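The structure under discussion is supplied below as structure tokens; questions concerning it will follow.
Only one protein chain is missing; all other protein chains are in place.
Moving on to subunit A:
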């Protein structure tokens, strides 16, 4: 255990390429990160998998003292010649989140695109981090998935060490600081963290409650958490109570965190190539006193409009609702059906209006106003 390893500070680059594949070993703090030897970082623009062949021969792998791992051939990756990226990646999505009286709504489409190819029409862009925090993701899918898992891990470790759940603000700060060393590289993560602080504490991180949004769902969560609290050790629960009393803020909060270092708190965010379309629909409809049904249909409508106009968003929509009891997930809906349903509804409404017009005007011909 390198307690005196203060030289391996957050953000500092090391020549120790043996650590390149294993960044968070033996860390005294959750923010301990080591960056692989990076002459090529300053010399040439970062290109995925491509290294300056002159540098490769200079790097001598020095195994860390505590390391007992034998690296497979071809590892660390900077030593082996790698293939060039087969296609250029681009980031397209529509995600949104907002706060209202009933908690938070987070919604996203489900299309993963690669510059013109729909790589996956059923991806999941809203990832639960723990029972009271979900994160919407935009940018590179791989980066987002990885960093969300890292964030869940760090939040869980924090919870075990300190006996209370880190607030959304703290989680946002943690994520922003973890992403900071990669600023200027091709890591691309633009996430909104939607969480409820001061909610019921559970020892389990992820509660897969994907049944729908009925009342019995919420009751099920409450009973589950109550039963789990009995398993907490007395020391932790006491600590939790005192810490809980010390918590200043409880309620919904929404943070936008980006890999270029942005961290913003707000009440309404939309991220991605389809976000302009969603923003205008949300701006006109979001109020504090929406009911849960109105808020979910507004979120669905905003994603639907964005997927209608933006080529990189589409397929289905996921809607999550976060309250003091945790998050609940609405069943995934295919937006293609929504398009046809809307056309049907329009036809019906027009027929009704025409009938009403003819009823009012009687035998007169035109229905112009």
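The rule is simple: a residue touches a chain if its C-beta (ideal position, glycine included) is under 8 Å from a C-beta of that chain, and two chains touch if they have at least 3 such contacts; residues count from 1.
The rule is simple: contacts and distances are computed from a predicted model.
Chemist: UniProt protein name for the omitted subunit, picking from "Ataxin 7 like 3B", "Proteasome subunit beta", "Centromere protein N" or "Vacuolar ATPase assembly protein VMA22"?
Modeler: "Proteasome subunit beta"
Chemist: Pick from A:189, A:302, A:322 or A:335: which residue touches the chain that isn't shown?
Modeler: The single option touching the absent chain is A:302.
Chemist: Which is it among A:162, A:183 or A:287 that touches the chain not included here?
Modeler: The missing chain is touched by A:287.
Chemist: Contact with the hidden chain only, please: which subunit A residues?
Modeler: So the residues of subunit A touching the missing chain come out as 267-268, 276-281, 283-288, 301-302, 305-306, 308-310, 346, 349-350, 353-354, 368-369.
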